[in-house]
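Note that one protein chain of the assembly has been removed; the remaining protein chains are unaltered in position.
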Amino acid sequence: MATSLRFTAAEIARAIAGRVEGDAAVIITGLAPIDQARSGDLSFVAQPRYFSRLENTPAAAVLVETNAPVSSTNGVVLIRVANPYFAFLQIAKNFFQPAASFTGVHPTAVIGERVRLGENVAVGPHVIIEPECEIGNDVRLGALCYVGRGVCLGHRTVLFPQVHLAAGVQIGNDVIIQAGSVIGSDGFGYVKHEGAYHKIPHVGTVILEDGVEIGANCTIDRSTFGETRIRRGTKLDNLVHLAHNVEVGEHTVIAAQTGVSGSTKIGSRVTIAGQVGFVGHVEIGDDSTIGAQAGVTKSIPAGMTVSGYPAREHNLARKEDVARRRLPELLKRVRALEKALVKIAPEVWGKIDETEV
Amino acid sequence: MATSLRFTAAEIARAIAGRVEGDAAVIITGLAPIDQARSGDLSFVAQPRYFSRLENTPAAAVLVETNAPVSSTNGVVLIRVANPYFAFLQIAKNFFQPAASFTGVHPTAVIGERVRLGENVAVGPHVIIEPECEIGNDVRLGALCYVGRGVCLGHRTVLFPQVHLAAGVQIGNDVIIQAGSVIGSDGFGYVKHEGAYHKIPHVGTVILEDGVEIGANCTIDRSTFGETRIRRGTKLDNLVHLAHNVEVGEHTVIAAQTGVSGSTKIGSRVTIAGQVGFVGHVEIGDDSTIGAQAGVTKSIPAGMTVSGYPAREHNLARKEDVARRRLPELLKRVRALEKALVKIAPEVWGKIDETEV
Partner (left out) sequence: MATSLRFTAAEIARAIAGRVEGDAAVIITGLAPIDQARSGDLSFVAQPRYFSRLENTPAAAVLVETNAPVSSTNGVVLIRVANPYFAFLQIAKNFFQPAASFTGVHPTAVIGERVRLGENVAVGPHVIIEPECEIGNDVRLGALCYVGRGVCLGHRTVLFPQVHLAAGVQIGNDVIIQAGSVIGSDGFGYVKHEGAYHKIPHVGTVILEDGVEIGANCTIDRSTFGETRIRRGTKLDNLVHLAHNVEVGEHTVIAAQTGVSGSTKIGSRVTIAGQVGFVGHVEIGDDSTIGAQAGVTKSIPAGMTVSGYPAREHNLARKEDVARRRLPELLKRVRALEKALVKIAPEVWGKIDETEV
């Protein structure tokens, strides 16, 4: 990155209530895990078994626990703090995240009538906000976003550039939507009439509750009537598709390229791996786990782990997979048995009629 | 939605040639199926077995058949009409679809030379139309759309915001393309030469015939030469990928996240579920059905239903799935047979050489 971020160990320690051991004026220009750290980096060591890595690290400074039995040697500066890993994430967020490159409303943004903007809202270049939207405080709309008529956005919500919010979509507080995602597209619903498909109007909406986060290039369809809803704290990876009338519970995670068909209800605290497919109109219980590429064809009880196509209880699926690998061998073994029977008791074996078996 | 839509039962009845029974001045502010209706909603009941739902519904008004043996009770207003469901969809489309928030050509749109715009065309903010395009009557281009050089768009076609039409793409009448879709990207074609891949120029185009509808964030590649074509009335869901030189027939439906490799030809009236993959250069017969997540590795005859990987006739695939579940048990049964043979006829069994089986 061409930007040149430079902080002293003292500045950083102050922000996380840490204590510097060594040269507090050392300049920190980047962040890295201890095994990848280069000159100028700040790193961390949280576990005793990695203390030895402090010996030869080229890092400028390393976060360690308050009472870690290590000392500043080889010029590496230590910053002692209660929880080194969380402190590291906090520094990443507060010192090294790309700063907002705009504040206020960019003059190229097009803002419709009767739009209410909260305090301290940032609207990037070439953003369109259609009439009658309500935008909360401290919201950031990246460049080239489209915000449809009547959309509501809660406080502190962030849209990365090029996001699409269709008319009437309702977004809570502290929501993050990454670039290129489309929220509120019309669902895939048609009436077949005399051999042709006729689009069913989709007058419902999409609701993303507080703390929901959506990856890049996802698509979330509005409901036919009522709402497609993602409950608070749930996170979606990139290229995920949710069809009309889908509901997802709280604190569920859905990995990339997963697709959920219409009206399926996914519970809370569910873990869904990548490229999973769900048929429509099923229910996925709370605390369940769905393996990568699974094809979920029916409802799943709470707490169950499933995998495979069609998705079934994971241990069962694994047993079947193991057995499947023995299939070529099994075919040989059955043939050997048949051959033996021909020799042992041809008169009996010859009379077993497969069709009556 | 912050917009406040309000219509009387009388206004709505007039639009669909219906007859009001009860308070014709009742205000309708939304739409919902009868089991989800709330105060102020219009709903419908088409089937006698749901007539009982009229008793306690909080709906403001309900559409019923002209001669339905029900009467207005509990204050719910009835609107009698020939086909309640179609009337409901018509009302959804004409009264409750988000109204166009712009007309004419927005001053921030950039329109190239020699572009011909039809009558009553709406061009949203920040749209780019490259030179030499032809845009039919009543076309709507949402905000931030990109329309490449020489594109033709038929009458009444609608592009949602942020759609991409690459140079030379030809779009028919009454086509709908949802947000973020890319039509006319270069195909994935390379010549390998001395260990490196060299891009094959794609000078062909994409043709979407009348009535084609494309979901959000799809990608449809232009052909190397000639054309990638989708025939009239075919509908694509979100995140669908069609490679170069693919052809899709009429009135086919393709669900979300399906991908079709280069030069494959899909027939008419085909039903394709979600996350299906097709290899290149195969033909999928008319009226066939492809199950979700199927991996289609060869051509499929007209009318056949297939599923699984590799895709095979659906009943066969199901039988194999059932048998697969019995595999662990089968392994045990074969072992029991072998053990029995050792006891019954060790001298015969010992001589069966698996390698000669």
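Order of writing sets the chain letters: A and B. Residues in each chain are counted from 1.
Heads up, the rule we're going with is that contacts are C-beta pairs under 8 Å (C-beta built on N, C-alpha and C of every residue); 3 or more make two chains touch, one makes a residue touch a chain.
The shown structure was predicted, so the numbers you read here are calculated from the model rather than taken from an experiment.
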Sole touch to the unshown chain from A:80, A:126 or A:156: residue A:126
Given A:198, A:235 or A:314, the correct residue touching the omitted chain is A:235
From B:173, B:275 or B:307, the answer for touching the chain not displayed is B:275
Touch rule applied to subunit A and the missing chain gives residues 1-3, 30-33, 36, 86, 89, 92-93, 96-99, 101, 106, 108, 124-126, 142-144, 160-162, 176, 178-180, 211, 213, 215-217, 233, 235, 237-239, 251, 253, 255-257, 269, 274-275, 292-293, 308-309, 321, 324-325, 327-328, 330-331, 334, 337-338, 341, 344-345, 348-349, 352, 354, 357
Note that subunit B touches the absent chain at residues 108, 110, 112, 126, 128, 130-134, 144, 146, 148-150, 152, 162, 164, 166-168, 180, 182, 185-186, 188, 190-191, 195-201, 203, 205, 217-219, 221, 225-226, 239, 241, 243, 257, 259, 261, 275, 277, 279, 293, 295, 297, 309-310, 312, 319-320, 322-324, 326-327, 330, 332-337, 339-340, 343-344
